[in-house]
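Left out: one protein chain. Kept in place: all the others.
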Amino acid sequence: MSDWKFMARQLVKNPLSLAGIIIISIFVIIAIFAPLIAPPPEGHLDHYMIPRDGYSATPKLPSEEHIFGTTEGQYDIFYGVIWGTRSAFRVGLVVIGIVLVTGILLGSLAGYFGGIIDEVIMRITDIFLAFPALILAMAIVAALGPSLRSVMIALTVVSWPSYARLIRGDILQVREEDYIEASRGIGASNFRVIMRHALPNAIYPTLVMASLDIGAVVLTAAALSFLGLGAPEGYADWGQLTSFARNWIVGPSSDPLRYWFAVTIPGLFILFFVLGWNLLGDAFRDILDPRLARR
Amino acid sequence: MGNLIRIRDLTVRFYTYEGVVHAIDDLDLDIRQGETLGIVGETGSGKTMTALAILRLIPYPGRIESGSIVFFDRDLHSEIELLKLSEDKMRSIRGNKISMVFQEPGAALNPVYTIGDQISEVFLLHQRRELGKRANKQVDRLLRDGDGLAASIKRPFWHWQKRLYNKIAQESNPFEPRFLSHVPLFRRLLWRLKNESKLLTVDMLKDVEIPDAARVAVHYPHELSGGMKQRAVIAMALACSPELLIADEPTTSLDVTIQAQMLELFRRIKVEKGASVLFITHNLGVASEVCDRVAVMYAGSLCEVASVEELFLHPSHPYTKALLDSVPMPGKELQTIPGALADPLNPPSGCRFHPRCPSATPVCQQEKAKLKEISKDHMVACHLF
Partner (left out) sequence: MELRSYIIRRLLFLIPVLFGVTIFIFGITMLFSPIERASLYVTDARQMTNIPQLIETYGLDQPFWVQYGNWISEVFSGNLGWSRVVGMPVGDAIWAFLPATLELSIFATPIIILMGIFLGTKAAAHKDRPLDHGTRVMAIFGWSLPTFWLGLILMMVFYGYFTGLLPPSRLSIPMELVVNSASFIRYTHINTIDAILNLKGAVFLDALRHLILPVITLSVTQVAFIMRLMRSSMLESLGKGYILTARAKGLSERVVVNKHARRNALIPVITVAGYVFAGMVNGVVITETIFTYKGLGWWAWQSAVRLDIASVLGFALFNSVLFVLVNLVVDILYTRVDPRVRLGGVMQ
């Protein structure tokens, strides 16, 4: 496990990945302490639904009561972005978790056994990869009916094939190496060989991809929500909060930037969340990629 | 015969994350006109870095700290301090007066350009005037022999070409051709230069004994064998008849039979072209076959320089002796040098070799020995002398 220690040290040493770690830590803290940072009003049943302060369409400027102001429909932006952090983590981690399990399972089956199993699994990934991701996700969400759950299903469906392929490729490469031959030579079972030898070596690139993909998944989920194909109205979700501001990008002619807060703040949360994961994933890759390693 | 290259107090360091690497320390070395000088040493002893320092191509994060490298230009009959030259001037020397052949012919050739393209590039770069003259002759021939309708239509164009190539062939580089060669589409108007360079390329390939040279010129590197690639690389290095050819382990990655052919080629080059050769190798046998003099390097510093016979008959530096003893020979017990190669990050104090030296004295730990002439043309850097 000194590998992990080495990696941790490298991650902290690099300013970019350190920034990524700090950003993600802040978001983790926000997500955990959401009920303390933005306490739901009394009698509020579903904490993930943003409390409203009236029904007027026009956003209200930041004030004591609403520190980030309210957006269209008087949804409190501060409450929305704080609880939206939880939604973002949920979408990102659940989708990537399921995708990792499916990808690793199918990829290692295909890579290790080869032959007909490999052929079938790879042709199935071909079909899934024949669509641009957002389009397929849109179609699936439209078919299942817009909801956060549909978004998560859609994102899982569009993401698993690349993981299966990556794992398969790595296992094919590892399988050729001598020590796998050797362990089979001494009578280790197929399952044991996969678990003990092939997977641990193929896993690093997959983890890099996963950390980069958490950002991408959250981004796509936000885009779907923005397009009106995600969370139900009023659900704490960054993409939806941004879409509430769509009609308010231009203020009255005396003050064209009057509603800047409604447009800017939710987007900044998305940007920094994705940035955090990308910084981390990038540094991760630099450390793991021996070709880019600094001598 | 005078010196072609005179290196004095050359120091090269690499500034890495782990610390400062002393790649070359206070190196003094001469390369004489028309000789083949071998540099022998283990991996990491600074042989290649010495060669790259002469071309001023030390890779990042390395730097030439101090010293001087003087090059005697036969055409200009003057001495040039290479380390003080502007980058532009230095470029006109690289590949032209000093050129280099690298260890791995496969890696040294660009996989996406043909052999011919890569060699003619050298002519187009350094021999523009010569190419201009040759193109001019071509146009002259057309003007003289051309008749019929087509020729009379083309005649004005030929006259314009003649003027153009005349300008190129002149001493200075006037505006018109310079402008043309920098604008993508107009560059084609100078196609005769390219044509001439292709002809020269084929001649060059024939010169290094490549069969079917015209066909090989349009091949990509991956379509040739290792030996052919190395010949092409040598052709590239010899294109402008350099005064110094640096060969960095040119035979190491080749089959033994091809190695012998390659050594023969180098011997012929030296005789025919009158060029000096700096031959870098870790193989003493190879060095003894092609070199006139041999320099032995250890951990970035020079141990001993002598003529081949002298070095092999009377090795004086303890490291040279150990090196010669470790050459496997039938009927002789194989010896190894005790200890490990000096750590370049923390080189030993004083003489670099003292921790492994059987005859080390206390002074070896403190002071580095200067190079001393112990007999004619035999220099040793050791406190024993």
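Per-chain residue numbering starts at 1, and chain names A and B are given in the order in which the chains are listed.
Keep in mind that, in the parts below, contacts are C-beta pairs under 8 Å (C-beta built on N, C-alpha and C of every residue); 3 or more make two chains touch, one makes a residue touch a chain.
These numbers were taken from a predicted model, which means no experiment stands behind them.
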Per the touch definition above, residue among A:34, A:171 or A:223 touching the missing chain: A:223
Of A:69, A:92 or A:215, the one touching the omitted chain in the full complex: A:215
Touch criterion as defined above, residue of A:24, A:91 or A:140 at the omitted chain: A:140
Footprint left on chain B by the chain that the document does not show: 55, 57, 59, 91-96, 99-100, 102, 104, 107-113, 121-122, 125-126, 220, 222, 233, 236
Interface with the undisplayed chain - residues on chain A: 16, 123-124, 126-128, 130-136, 138-145, 215, 219-220, 222-223, 226-229, 239, 242-243, 245-246, 249-251, 253, 256-257, 260, 263-264, 266-267, 270-271, 274-275, 278-279, 282, 291-292
